[in-house]
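Single-structure report; data block below.
The complex is shown incomplete by one protein chain, all other protein chains being positioned as in the whole.
First chain written, first letter: the chains are A, B and C, and each begins at residue 1.
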Amino acid sequence: MTVRFGLLGAGRIGKVHAKAVTSNPKARLVAVADAFAQAADDLAGQYGAEVRSIEAIETAADIDAVVICTPTDTHADLIERFVRAGKAVFCEKPIDLDVERVKSCLKIVDAEGGTLMVGFNRRFDPHFQAVRQAIDEGQIGDVEMVTIVSRDPGAPPVDYIKRSGGIFRDMTIHDFDMARFLLGEEIETVSAQASVLVDKAIGDAGDYDSVSVMLATASGKHATISNSRRATYGYDQRIEVHGSKGAVAAENQRPVSIEIANGSGYTRPPLHDFFMTRYTEAYAREISSFIDFVESKSPASPSGVDGLVALALADAALKSVKEGRAVKVSEITGPLADRSVFQGR
Amino acid sequence: MTVRFGLLGAGRIGKVHAKAVTSNPKARLVAVADAFAQAADDLAGQYGAEVRSIEAIETAADIDAVVICTPTDTHADLIERFVRAGKAVFCEKPIDLDVERVKSCLKIVDAEGGTLMVGFNRRFDPHFQAVRQAIDEGQIGDVEMVTIVSRDPGAPPVDYIKRSGGIFRDMTIHDFDMARFLLGEEIETVSAQASVLVDKAIGDAGDYDSVSVMLATASGKHATISNSRRATYGYDQRIEVHGSKGAVAAENQRPVSIEIANGSGYTRPPLHDFFMTRYTEAYAREISSFIDFVESKSPASPSGVDGLVALALADAALKSVKEGRAVKVSEITGPLADRSVFQGR
Amino acid sequence: MTVRFGLLGAGRIGKVHAKAVTSNPKARLVAVADAFAQAADDLAGQYGAEVRSIEAIETAADIDAVVICTPTDTHADLIERFVRAGKAVFCEKPIDLDVERVKSCLKIVDAEGGTLMVGFNRRFDPHFQAVRQAIDEGQIGDVEMVTIVSRDPGAPPVDYIKRSGGIFRDMTIHDFDMARFLLGEEIETVSAQASVLVDKAIGDAGDYDSVSVMLATASGKHATISNSRRATYGYDQRIEVHGSKGAVAAENQRPVSIEIANGSGYTRPPLHDFFMTRYTEAYAREISSFIDFVESKSPASPSGVDGLVALALADAALKSVKEGRAVKVSEITGPLADRSVFQGR
Partner (left out) sequence: MTVRFGLLGAGRIGKVHAKAVTSNPKARLVAVADAFAQAADDLAGQYGAEVRSIEAIETAADIDAVVICTPTDTHADLIERFVRAGKAVFCEKPIDLDVERVKSCLKIVDAEGGTLMVGFNRRFDPHFQAVRQAIDEGQIGDVEMVTIVSRDPGAPPVDYIKRSGGIFRDMTIHDFDMARFLLGEEIETVSAQASVLVDKAIGDAGDYDSVSVMLATASGKHATISNSRRATYGYDQRIEVHGSKGAVAAENQRPVSIEIANGSGYTRPPLHDFFMTRYTEAYAREISSFIDFVESKSPASPSGVDGLVALALADAALKSVKEGRAVKVSEITGPLADRSVFQGR
């Protein structure tokens, strides 16, 4: 079987997914849509796909699945439309910046029996997957403490920051999802502190650039997250998990691994300086998993609920900063029946 | 000049200091006191020192300085007695488990113009000193985020736990001091979470074995601490500091650095399994610094106030756990005129 | 411009090059030839190319370049035919197992003014390229000593060994080329020792499985090579270069870089277990360079002479083992006017 794709949005992340789809022997990129005709033309041309309108893709008989890479404020509407049109949907995170809107969207997905996968690409990084596999194999015993250090090479433009929903919803959200992926138990409370150390303009825009977060589960497992919008040495992405029988850590990745020694010491090159080179393999595996879910008609993971919970953790973190206290996730979400992170196990 | 020492307490940590003193060409171990005559005899015999009572050491003309390694509840009294007797005092941490008792003790030290150094040995570890030196040289720019992972190979006996003042005052206190040593600015707020994951008996004794802490300074610098009472792979002691121009990290230490490769992968031996082998060099440098302070009659560092502030951070952390909120250090200490950590710079 | 390729040979290495060609935006795979019709069909089908005979490719107007992946004993003939047919030729190493045959072939290439590139893929590995770049930038001063450790995960079948020309011509030849690539000066003498430690059957077939080689240039620079046909821990491929101002080393590569710690120590996964996964990126860059040479009509590197010299070094090594003495390369080649390795600098 070949899964026939429509791509909605031909921007930076759209290109990443176009490459992943066209490199996959089980997929075909049929159509590209973008509000900017030139962007759609260029991307479609590069891969031999057609340019179509969103409406045309919605009703097309030769499209099985769509990848939503449009601006965030269109995500929830498009998910609803395409689920109703019977297409499998892969949507870039976040579903929406508002928890209530996400919940209403997921109700429709649920009612339609739709397939929805949310783009937490890091779960598909081979190194992070190997960490989870080591846990699943029992190599470190019971998980006790997850430590995530996640730092961007540099801050995005302040214009982007303003539309981003803030650092917790834009950047830390990946780490919240990773913490859930590794803890193996839902998070109950969130404590956070945040400050502006990198760029005063970020503070002027009402956001933070340096944050620390502590998470706790019902049984007392911990996770800590340390974020900065700027790391001079590259894209710093480390996770480690401490357990009852041992620990497992994923090391940072660098494009070239040589070492030069001289009187000043031993020097290795900096890390990757961009998420796309760092996570190239993760994006390929992510689409490959989506195709598997579509083919097998099994529930996709990470699911819409995974997207909802990660967003709720971001909201809880922000509330914790504002109120100087530990915030329960249930204060944000209310009770949730289904928290699907564990289905992947 | 040779500094002539009396050693109070011939137990485990007393032996460590006896070795450091006798290995130092500028020091001489003159006398040893211990409530257990046999312990004092053995240690004095090994190094050619005399056994004396505490009173005899207090009044001895041939003793310039004492090292206090007796049980914690005797520290404050002994500091006061020996400062009054005109001896320079090195005291193992903590000065006392009660902040008010520490403050009253320090008042007397101050009134007497005494020399008091508190035993935060980690500041003298060559690797951690190199981290601080890199900061002082401006190699990472402004300090922004300190990350400390500190895990013991195994939990102490529950009997010890009961007398220890709890994990924050007994174990995390070293990390609080290290955070202050590296942040270069006083800590204002403490958030902590704590649980019992290692040994239920520790919980039954009213303590925790797994804790996470977030610290913030007035200007918004962060520190995070992750502690566990058990690490199967050895004595896990890592610090890293993220700054505006770069980062610096101290790696874990292992007694043997070989690597064995086979079909299962590449394996290096575990870390040190004991604080005494891990910090051998730190203890030697610590006593050497104390001797320098005694010789130069300059204020010792870490000082009594450093001991006080670290204890207050521990109390604040415990309060944060109990109350589920960020606690200001000033809630514990009241305003402090002198916070001496920075004098060493 | 798009370079239109014919692929001769659809076996294991042919597939590697087919993938590299079809992934390159500046190339198109037009035709595949193979004595086994099924193999040609399968590979052509996978990439939308035609199946053609060698003769048809030779005379085709829509083919600019060929990649020769046929058995070694056909290489020299095919190079001559396709150079005469005006095609640019990329040929897998070796050109032939006989130095005289290689020389006669290169004369024809030269007379025809043909483009010939020889497949020493390791020169295109990003890590080894970074080593060479560090040298070229003067970061280690003058090159003095090159150290190469090169070990295969496992020995090939004895049938292959018998046709291979022996370990020096089959395996060490890559390291000879790498030594030349890094020394920056021609090798004058070769000393080698060889034994059978891995598999007696290899010895019975008249070959060795474990060899050490020392190389010296006219100015006294050294290179050493250590080869084994079996490494339980994966494909061990390390080079380091010691110079007057420092040293540079390329580390081994592993598919997953996590580390698991427990009471037995710290374990990282094994290395790549196959040359194709280890050198994926090198193969892509190699074809990309070939395309650049074809487009720019500049002499290709590594050249036919590079192929010749590496083979001569292999012959010299074998002679050194047999005669227990240092062998001059000129004993094998006679004087060579052109030794093209340096053109790439």
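In the analysis below, contacts are C-beta pairs under 8 Å (C-beta built on N, C-alpha and C of every residue); 3 or more make two chains touch, one makes a residue touch a chain.
The model shown is predicted, which means the values in this text are computed figures rather than measured ones.
In the complete complex, the hidden chain is touched by one of A:P25, A:G113 or A:G263, namely A:G263. Although one chain is not drawn, the whole complex shows that of B:Q253, B:S303, B:S320 or B:T333 it is B:Q253 that touches it. Of the candidate positions C:N24, C:Q129, C:T172 or C:S228, contact with the hidden chain is made by C:S228.
In the full complex, chain C touches the omitted chain through residues 142, 144-145, 147, 149, 151, 189, 191-193, 195-198, 210-212, 214, 216, 219-222, 224, 226, 228, 230-233, 236, 242, 244-247, 324-326.
Seen across the whole complex, the unshown chain contacts chain B at 126-127, 130-131, 134, 139-140, 245-251, 253, 255-263, 269.
Residues of chain A in contact with the chain left out of this view: 231-233, 261-270.
Quick note on the criterion: only the chains that are shown with their structure count from here on.
Rounded to the nearest 5, the angle that brings the Cα atoms of chain A onto chain B is 180°. Chain A has the C-alpha centroid lying closest to the overall centroid of all protein C-alpha atoms shown. Taking each chain's centre as the mean of its C-alpha atoms, chain A lies 41 Å from chain B. With centres set at the average Cα position, the gap from chain B to chain C is 58 Å.
The set of chain A residues that touch two or more partner chains comprises 245-247.
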